[in-house]
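Read the structure below first, then the notes.
What you see is the complex with one protein chain gone and the rest in place.
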Amino acid sequence: MWTVRVQVEDFDAGAEGERLQRVSPEVGAVVSFVGTVRGGEVRAMTLEHYPGMTEKSLEALVEEARRRWSLVAATVIHRVGRLMPGERIVFVGVASRHRSEAFAACEFLIDRLKTEAPFWKKEETNDSTRWVEAKEGDEARARRW
Amino acid sequence: MWTVRVQVEDFDAGAEGERLQRVSPEVGAVVSFVGTVRGGEVRAMTLEHYPGMTEKSLEALVEEARRRWSLVAATVIHRVGRLMPGERIVFVGVASRHRSEAFAACEFLIDRLKTEAPFWKKEETNDSTRWVEAKEGDEARARRW
Amino acid sequence: MAVRVLYFAALRDALPLAEEAVSLPAGVETMAALRAWLGARGEAWAPLVTWKTLRCARNQTLCAWDEPVRDGDEVAFFPPVTGG
Partner (left out) sequence: MAVRVLYFAALRDALPLAEEAVSLPAGVETMAALRAWLGARGEAWAPLVTWKTLRCARNQTLCAWDEPVRDGDEVAFFPPVTGG
C-alpha cells in the first residue's frame, strides 16, 4: 500500500496508477503527478542523490501524509542518473476514498519532496553544465502545508 | 491538446497520461485524477447524462481552466451507462510547464464537473435502486474556485 | 411560442414523460414561469413544482430561473447533477 522507490530505470505511470486503483475496493479516487524533463535549452539532466537518506526522507513524507489525511495507498518513485528531455523524473500517486484527500496528499508529497528529499539536478546545455538553483517559490509552497 | 469525451467504453488512464506528457516538449508536469465506483453495498451504478449538453459543459469548463491557468493540454473523459464496483468513471488530466497550474486546473475541473456537468448516478444495492443525492460538500468545493 | 422540454434522472422517473414539445401561452416568458405552467397541468406534473432543488438549462447551458425563454428553445429540468 505504501511504496517508495529510488531507481535509475524508467517507471510505468499507467501501471502504477492502475495498481493504486485496484489496491482495495474502498478506493474511489486516484490522483497522480508525473514530473518530466522539459525540453528547450536543456540537453540532459543528471540527478544526484544521497543514498539511504533519500528513501528515509520519502518514507517519512508518506508517513506524514498518512497521519494528516485518510488515505488508502500511496506510491512515490524518483529516478536518479542522467535523463533526457521528455523523460519522466518522478511519480507521486495517492489513492483514497474521496478525491479531496488524494489531491491534498499528492500535492503535499511533491511539494515537500521538492524541499526535503536529498536530490540535486545538474543541467547540461550546449554551452555548459550547471547545478540547478533551488526556487524560492518551492520553499513557499512547501511551507503552506 | 484539448479533449473532451463522453463514452460507454472504458478508457486507458495510463495511455491518456502518457499522451498528455508527450503533447509538447514544454510539458513538465502532468496531474491526473481517476474516479472509480467504490465497492461495498453498491452492486452496480448507472450513469445517465444529457447528450449534447454534457460535451458542451465539459468543453466550457476546459475553456475556463485555460483562461485561468497557463496550461499545455487537458483531457476530460466521462463514462456513461452501467458500471460495476472497481470500474473507472472519470478521467481528468492536465499538462502544464509547472506543477501548481496542473494541480489547480485538475482539481478545478473535477470539482466543477461534479456540480455543473449533467450526469446523474443511480445506485443498485441488493435491496433497491436509488438515485444518488447531490452532496452539500461538492457544492462548497465547487464554489471555492 | 414553441419549446422542446426535457426531463432527466429522478425527475424524469417522477413525471409522465421524458420529453415533450409544448406551445406556451402568452405571459410564460421565463424558466420560472415555464416550470410553474408545466407543473400546473395536474397531479402527475406536481413534482415540477414541489421538488425544491431542481436545476434548469436553456439550449444546453445551465441557467437561472429568471432566464428568458424564446421560441424554438430546448429547455431542460433536472435534479442537482451527481456525476464525476
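As written, the chain order gives the labels A, B and C, with residue 1 at the start of each chain.
Keep in mind that, in the parts below, a residue touches a chain if its C-beta (ideal position, glycine included) is under 8 Å from a C-beta of that chain, and two chains touch if they have at least 3 such contacts.
Fair warning: this is a prediction, and the values are worked out from it, not measured in the lab.
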{"item": "Among shown chains, those touching the left-out chain", "value": "A"}
{"item": "Hidden partner chain, residues of subunit A it touches", "value": "35, 47-50, 52-53, 56-57, 60, 78, 89-90, 110, 113-122, 131-134, 139"}
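One rule holds for everything that comes next: only the chains that are shown with their structure count from here on.
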{"item": "Far-end chain from subunit A, centres as C-alpha averages", "value": "C"}
{"item": "Central chain of the complex, centres being mean CA coordinates", "value": "B"}
{"item": "Centre-to-centre distance between subunit C and subunit A (centres being mean Cα positions), rounded to whole Å", "value": "48"}
{"item": "Subunit A-subunit B separation of Cα centroids, rounded to whole Å", "value": "23"}
{"item": "Between subunit B and subunit C, centroid-to-centroid distance (C-alpha), Å", "value": "26"}
{"item": "Of all residues in subunit A, the ones touching two or more other chains", "value": "none"}
